[in-house]
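Only a single protein chain was left out; the remaining protein chains are all shown in position.
Naming follows writing order (A, B and C), and every chain is counted from residue 1.
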Amino acid sequence: MSGNTLGTLFTVTTFGESHGPAIGCVIDGCPPGLDLSEADIQPELDRRRPGTSRHVTQRQESDTVEILSGVYQGKTTGTPIALLIRNEDQRSKDYGNIAETFRPGHADYTYWHKYGIRDPRGGGRSSARLTAPVVGAAAIAKKWLQQQYGTVFKGCMSQLGEIDIPFQSWDLVAGNPFFAANADVIPQLEAYMDKLRKDGDSCGARIEVVAQNVPVGLGEPIYDKLDAEIAYAMMGINAVKGVEIGAGFKSVAQKGTEHGDELTPDGFRSNNAGGVLGGISTGQDITVSIAIKPTSSIRTPRQSIDKAGQPATVETFGRHDPCVGIRATPIAEAMLALVLMDHALRHRAQCGDVRVATPAIAANRR
Amino acid sequence: MSGNTLGTLFTVTTFGESHGPAIGCVIDGCPPGLDLSEADIQPELDRRRPGTSRHVTQRQESDTVEILSGVYQGKTTGTPIALLIRNEDQRSKDYGNIAETFRPGHADYTYWHKYGIRDPRGGGRSSARLTAPVVGAAAIAKKWLQQQYGTVFKGCMSQLGEIDIPFQSWDLVAGNPFFAANADVIPQLEAYMDKLRKDGDSCGARIEVVAQNVPVGLGEPIYDKLDAEIAYAMMGINAVKGVEIGAGFKSVAQKGTEHGDELTPDGFRSNNAGGVLGGISTGQDITVSIAIKPTSSIRTPRQSIDKAGQPATVETFGRHDPCVGIRATPIAEAMLALVLMDHALRHRAQCGDVRVATPAIAANRR
Amino acid sequence: MSGNTLGTLFTVTTFGESHGPAIGCVIDGCPPGLDLSEADIQPELDRRRPGTSRHVTQRQESDTVEILSGVYQGKTTGTPIALLIRNEDQRSKDYGNIAETFRPGHADYTYWHKYGIRDPRGGGRSSARLTAPVVGAAAIAKKWLQQQYGTVFKGCMSQLGEIDIPFQSWDLVAGNPFFAANADVIPQLEAYMDKLRKDGDSCGARIEVVAQNVPVGLGEPIYDKLDAEIAYAMMGINAVKGVEIGAGFKSVAQKGTEHGDELTPDGFRSNNAGGVLGGISTGQDITVSIAIKPTSSIRTPRQSIDKAGQPATVETFGRHDPCVGIRATPIAEAMLALVLMDHALRHRAQCGDVRVATPAIAANRR
Partner (left out) sequence: MSGNTLGTLFTVTTFGESHGPAIGCVIDGCPPGLDLSEADIQPELDRRRPGTSRHVTQRQESDTVEILSGVYQGKTTGTPIALLIRNEDQRSKDYGNIAETFRPGHADYTYWHKYGIRDPRGGGRSSARLTAPVVGAAAIAKKWLQQQYGTVFKGCMSQLGEIDIPFQSWDLVAGNPFFAANADVIPQLEAYMDKLRKDGDSCGARIEVVAQNVPVGLGEPIYDKLDAEIAYAMMGINAVKGVEIGAGFKSVAQKGTEHGDELTPDGFRSNNAGGVLGGISTGQDITVSIAIKPTSSIRTPRQSIDKAGQPATVETFGRHDPCVGIRATPIAEAMLALVLMDHALRHRAQCGDVRVATPAIAANRR
């Protein structure tokens, strides 16, 4: 059973490869009557688009989205919404030299052994380019959630390689190419990236995403818990190696007297839970942190093998992000939005309308 | 859509509450012809059973499993396998005082608001007792995977509260009540737990699980990636707040020249990937690490509210694990086994039999 | 992927074999807050129970149902509801002689070849006994639908072998062992059945089921149409070979001017559609007709082969229904109720509460 669909009630089925004619998705289950046009989707696509600074891949893609179905006279009709994005800048020659070898850290080895065939052009299906349709679909989810519950999504980079990025303000995120919620550290980040590129190396990143104004009650325990589904969605983003909810790994060394968030008539006193208890949203901010590994494609030669099992040296000369984490913030937001959208519909199915639309007060919201 | 089923092709649907008449599950999709009796399942249940040391809850449950269907003359028939475990030691009075208030850190608040009703006896459906049927089902998966591919599962506690537990040998795990792969640190762990209990407090833990001899090719990108599904399964275990695959959060500060595992004709040189590339198993060990929060039920009084929203103080006098992480190792192994089992069948559906049954050599296997 | 689950949001996963220790099911997705006890379920089970007249199998089963989970203080909690029915009258010896041969018309041949193993005792998993848990689960769906929308389900036998059974009144159905909506034809039916038994033969039947007071809007085109799902559910009942909605096969010879149901401000003028247009309920009665083949187990010797492919003669001496259609009416009602329940929740997920709860007037309701 191939796993190219996200969600169970608000489903997003994507298609396409990095260097094929087009990428896109079919969204099934969108509630009818939502005002929708390409103008609602394009801005989110533009946030993750390549080529917008010297610190990301220089591939030129306008990522122009076309809605093929599911909208009539500017409103969703409840039928599937198909989004189409034509690929424009597929320089297949860049990848010709890697068709016969397996690049370390990449999916080449595993796709080859699983399917017995692989599309080597730009990573084919395993390329991070495939996050574009997801971001497009999530724009629809974000709009509906905001209209329905006032839910909003925020994200930022909190660590780049060894450099911590202290949180200052959400307002700062859009003002730099790193999605940093900080104004002071930007020169340091730029210098760090410039050196990495010169060294032919790459680095990892940590991204934080938050959902605010989430209704109480979303999540379907005891397996499709909200945090379990978030972990699934986040770990499914290219290059993610770790996921935390709330206090995350810090909770290991916490005592019960510290970790368990006390309640008062005015709301919770803390948010170690990250907005989820027993797999169900509490109404507090949902806080998620993810680890993104360093880009596998680097100019430094690396040891590998070819299809015949013989030793080979791999150097990558194509266009790549030296830190894939730089463009990951809007993608992580998108995944979180899709999970909440799906669970909003799932909740409605079994329990009817949300009972507690006003979220509990989160004492420590930043 | 209620989420009480694990898996898509090897499905486990559980039922039951902590203090109801019984718990159990229905397993659908088990391949026919597997030798199976209760004797294959009971030992795994016994590993996670309560009451086996002074460091865990003193609830007395034999957790005796009965196979109700799906087996004929000692072999699976391909039809659903139902497992039944009767609850024996439900002292509902222990929980009478908490029916009206929401215990901090527990699912009381969220179940109440989601469903408009909740079973307060021992946490009802949200109790960790519900991991028993999962462990039972996973015993079947483990047996099949071992017969088919030689796959084995190992797990240990690597941190208890602030105490790191260095890995010495898998052989040591069964010799102490903590599932520690270490013989020297046990007295320290025991003293730590004794003090916690005296203080009326609790602590968290970190658990590591490993799958060895995994065939190459399991995982269904680009969403149902093997690591995404593992993250879902792990985060769905009660009290888990973080999940890492391979290098996990350490990969943030790694360089690309360090992280990407090089290949040689003899196999991979390292395993930062944790056995998964592009969402598909590489044949190396699959390595997973999870963070478990401190038990929410503690004897120290805590502030909360009641159903009417009025302030209330909560003290817990029932029987509880002061560190739920102590019994989490077999549960985490079980979850990993169920994910691999499911993906073994999913692989077979689309791609036929596994192409590379002999796993790549993992240079750094411990 | 094994197919032992009915429904997508109100899911019923059954387990058990005809002569195993127990049969039952797990129902996931039931809305919380519904009053429920065994007393709501047992009467429906009693309607399909064997041994209630001389015209059905003489197997003695009380079919006593136990609710194992999902109910607290007499109300559903939104968690899985497990139903357990112990088998009481499994005379395995009756079936010993058929373990090596394939009975014509039965699933013996196909189960053997599919799974490489089969439980021959009473047909194992393929026995019509497995309709009991479905009827139990449907009792819950019926109760919820009636409370929510006033929906009610009715069914009757309309043909027994060559004998047509004209519809007189729904009130007559409970007054005879055939579920006939007719009082006059009963002696003829009894004589027909008595002769069949004496001849060691069996016959088919036609069953009609109707749902009344169905809200407008249920059904999820363009594949999970309400009528498509009904056809799936009905054809899945043991021995069913045909399904019609509304005018059914009569519509082939109808003209468009006759078939298309005209609308007036007071409702539809006719119901050739059978209450479904474009896969969505119209609010009219949903009318379904099914064909049930003659029982395959008969005392007359028949030609077959054994597992080795050698010729063999099969005679059946066990206890069997000479017309499985006689007990099919409550089963068909149950299937229809489960489909509507599932679609009521599915509708709620995407579209919110039903917009037109008052059904359109059905001019030709009987």
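The rule we apply is simple: contacts are C-beta pairs under 8 Å (C-beta built on N, C-alpha and C of every residue); 3 or more make two chains touch, one makes a residue touch a chain.
Bear in mind the structure is a predicted one, so any value in this text is a computation, not a measurement.
Q: Just one of A:Arg125, A:Lys255 or A:His343 touches the chain that is missing; which is it?
A: The single option touching the absent chain is A:Arg125.
Q: Which of these, A:Thr5, A:Gln168, A:Asn213 or A:Thr264, touches the one chain of the complex that we don't see?
A: A:Thr5
Q: For a quick check of understanding: of B:Gly16, B:Gly78, B:Pro215 or B:Gly256, which residue touches the chain that isn't displayed?
A: B:Gly78
Q: Pick from C:Cys156, C:Ala291 or C:Ala332: which residue touches the chain that isn't shown?
A: Of the listed residues, the one touching the omitted chain is C:Ala291.
Q: Over the whole complex, note the residues of chain B touching the chain we left out.
A: 1, 9, 29-32, 78, 345-346, 348-353
Q: In the complete complex, which positions of chain A touch the hidden chain?
A: 1-2, 4-5, 8-9, 11, 13-17, 20-24, 26, 28-29, 32-33, 66, 68-70, 72, 75, 77-82, 84, 114-119, 121, 124-125, 345, 349
Q: By the contact definition given up top, give the residues of chain C that touch the hidden chain.
A: Output for chain C: 1-6, 8-9, 14, 102-107, 109-111, 113-116, 125-126, 130, 159, 161-162, 196, 201-206, 216-217, 219-225, 227-236, 241-265, 269, 272-274, 276-282, 291-298, 300, 302-305, 309-311, 346-347, 349-351, 355-356.
Assume only the chains that are shown with their structure count from here on.
Q: From chain B, which chain is the farthest off, judged by mean CA positions?
A: C
Q: Between chain A and chain C, tell me the centre distance in angstrom, where each centre is the average of that chain's C-alpha atoms.
A: 46
Q: State, to the nearest whole Å, the distance from the C-alpha centre of chain B to the C-alpha centre of chain C.
A: Using C-alpha averages as centres, the distance is 39 Å.
Q: In whole angstrom, how far does the Cα centroid of chain A sit from the Cα centroid of chain B?
A: 26
Q: Residue numbers in chain A touching 2 or more other chains?
A: 1, 9, 346, 349-351
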